[in-house]
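Mind looking over this structure? Questions follow.
Only one protein chain is missing; all other protein chains are in place.
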Amino acid sequence: MKAVLALGLSFIRVSLRERSSLFWFWIFPLLLLGFLGAVFGRVEKGKMDLRVTVVDLDRDFLSQALGAVVREIGESGLFQVVEVPESQGDPRKWAEREVREGRIHAALVIPRGFSLDLQGFPRAKADPVRLEVLYRRGEAGSSTAASILSEAVEEFGRSFLAETGFLRRKIPVEKEFVGGEERAIAYVEFILPGIILMALFVNGIFHVPSAVVLAKETKILRRYFATPLSGSEYLAGFALALVWMSAFQIAAIWALGRFAFGARVPLLRPEALLYLLLAFGVSLGFGFLISSFSRTFAVAAALSNLLNLPLQFLGGLYFPLASLPVPLRVVMAINPLTHLAQGLRASLGLETPSFPAWANLLVPLFWIFLSAFLSGRRLRLTEE
Amino acid sequence: MRAFLAILGAQARVFLRDRADFFFTLAFPLVFIVLFGFIWGGRENPTKVGLVCPPQEELVLSALSSLPEISVELFPDWEKLSLVVAKRAVDFGLVWNGEKFVLILNRGRFQENPEFEMLSREIVRTVELWGSGLSSPVEPVKVHVGKVSAASWYHYIVPGLMAMAILQAGIFAVAGRMASMRERGILRPILATPASGWPVLLGIGLIRMGLGFCSAGLNFALARVLFGVSFLVNPALLLFYAFVCALGGMGLGALVSFGVRRPGSAAAAGMILTQIMLFLSGVYIPFEFLPPGLQAVGRVLPAYYMAQGFRAALGVVEGGAEILWASLGFGLFGVIALFLFGQLFLRPEKG
Partner (left out) sequence: MSEKWPLRAGVYCGVVLLRVRDLRKSYGPVRAVDGVSFSVEKGKVFALLGPNGAGKTTTVEILEGLRLPDSGEIELFGERVTRIGPREKVRMGVLLQEAAFEPYLRVQEVLRLFSSFFPKARPPGELLTLVGLSDKARALVKTLSGGQKRRLALAVALLNDPELLFLDEPTTGLDPQARRHVWDIIAELRCQGKAVFLTTHYMEEAEALADWVAILDHGRIIAEGTPQNLIRRFGAETFLEFEIPKETFPELSQLFPGKARQDGERVTMAVQDLPNDLSSLLSWAAGKGVVLRNLLVRQPNLEDVFLSLTGRRLRD
């Protein structure tokens, strides 16, 4: 027991003193939570730095009303409305150039005769009045701005018909949210469990090969085993260190989410603790699996990196993954991180899992046992 | 010249035999091209809408069927629809009781819910108009005024990843390979010969630059082959941006090496710098989504300009003078930093 505790303390000391370890395992998860929370917290509140313009070629009361509607939307923070400079010769050409060159995300062009054509609708004119929304296809900001402008136009048309009495009835719409517990969930609350799982996973798949493969390669292990220390004591000491480190990481991530972003994530629920324990097991299992298939540390590092990010992205740790092509859906289904993320979030009341509860428990368990079995057969801490 | 060619050959052989280096430089970046390609590179599927609607309400059913951007699935009651929305089997749900719509959203689908709400409003408008025997009096028409090549977000990602591949290769050529050569004493026997140290620097730089170009090329080819994305390539502009990116990357690597005490830490510092640039340059996450403070940081980082430069060279964005001059400045910085690094790198060790 003495040896196990002493080894555990040594592993923690080394992890804190090695600068790259200190950054990637202790600091990076906090930075990532802070970054994603800051970025997507804004987006969630509708705050994006989008710039749009309205080119009013009609300059009549209805076109001005439409322009006012767009400016009102801008005042809510969704975008900033850039006014067309007076000195511009052809405002439409100016707007097109500004959008094309990326200084403005989208431009609404209200054509000449808009007010007149609209007033004649639907009696005199059968066709709707076409308004151009200039944008850059594919670019996320521009597409978003263009969609908002298009919707503003459609809503304006609807309001026009309602006020002129042509619309027989306005249909009310109520909104309901489902999934998870009955409360509003912020993006930070959704992502916090994902960051915790990421930290646990990275801990396992990088620290284990370091403790096993690298220590063997640099002959540190051999020095240990020239003493009465046994292999299982060594691994127990390492596992103990990993438990302490993981517990601290989880606490730090939770605290940052709670006090910096006001995230309410009740991690002490028994079911949540179960998933955290499973996650710890999966990370250890993968770490040992990688170690058992790697003759050198360079190979282990390559395998760890190869598995790390794809499994994280395809586990829905950061974004919910709804529609994916079939091959990726298969990967998602067998990826233990998918089930851990869903199970953990479900236990925290943050979502309803798309996989059944038994799958969210069994898939990680399967990987734990498979890793234990394969690495038990293949892994050798000594040369003999 | 003979020494230089011999060093070129040796560095190429060293790279090909070092499997870990080979993997991280050439193979690993391809993982992201494939991953992001599957997520964003395919054709957009219609949004799946679950509907609870009395069978006699044909108007509602017809109105929904008329919208090409949605596909409708009918459900018998609210409970079943709610469950299906919660489990994400459909994107959102609508319940029509003859008087009002109830929009059912999954509270966990943060990024998509605004889009789903917009679609639901469009559906409601369509039902209202059809119910009144009208069509919409206005028709907003989206007109793409950007470059022809820009078809999806993936078209923006691919050039960004290409730029990062070259930038990273440049950074690690200096902060990784050269710094480690000095630390491990591999350089000393060479410096003890009549051969000047400059061929060594140039040799390593050229090989690493070539590797960066290969990596970028592989990214491009894979995106093209696997996901059918096409670009309008301006070869001269692409070559220009590739060179300044490589030079600037090596300059950054030199800067990192100056800044850290131990050569062994230079590679780690280079890795951290690369990760920061990836997040703040608009490669992974649209630049507009970043808070103003982070945007300000992003605009100072060269990766932002390199990504835009590559997008311009591949016909995705306009480019413009700002990008051109900033990139040229970056390349110039790289040349100066490399020269200074060379002076330090090749001088005899003190003590």
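Going in written order, the chains are labelled A and B, and every chain counts its residues from 1.
Going forward, contacts are C-beta pairs under 8 Å (C-beta built on N, C-alpha and C of every residue); 3 or more make two chains touch, one makes a residue touch a chain.
Quantities reported herein were computed from a predicted structural model and do not represent experimental measurements.
Taking every chain of the complex into account, the absent chain touches A. Only one residue from A:Pro85, A:Gly165 or A:Pro228 touches the chain missing from this view: A:Pro228. Touching residues on chain A toward the chain that is not drawn are 2-3, 5-7, 10, 13-14, 17-18, 218-220, 222-230, 382-384.
Just so we're on the same page, only the chains that are shown with their structure count from here on.
Rounded to whole angstrom, the centroid-to-centroid distance between chain A and chain B, based on C-alpha atoms, equals 16 Å. Against chain A, in their complex, chain B makes its touches with residues 19-20, 23-24, 28, 31-32, 35, 38-39, 42, 45, 82-83, 85-89, 91, 99-112, 114-115, 117-118, 120-122, 124-125, 127-129, 131-132, 134-147, 150-156, 265, 268, 271-272, 279, 285-292, 294-295, 316-318, 320.
Interface residues of chain A facing chain B in the complex, by the touch rule stated above, are 19-20, 23, 35, 38-40, 42-44, 46, 48-50, 96, 99-102, 105, 108, 118, 121-122, 128-142, 146-147, 149-151, 153-158, 160-161, 166-180, 184-185, 187, 190, 298-299, 301-302, 305-306, 309-310, 313-314, 319-325, 327-328, 345, 350-354.
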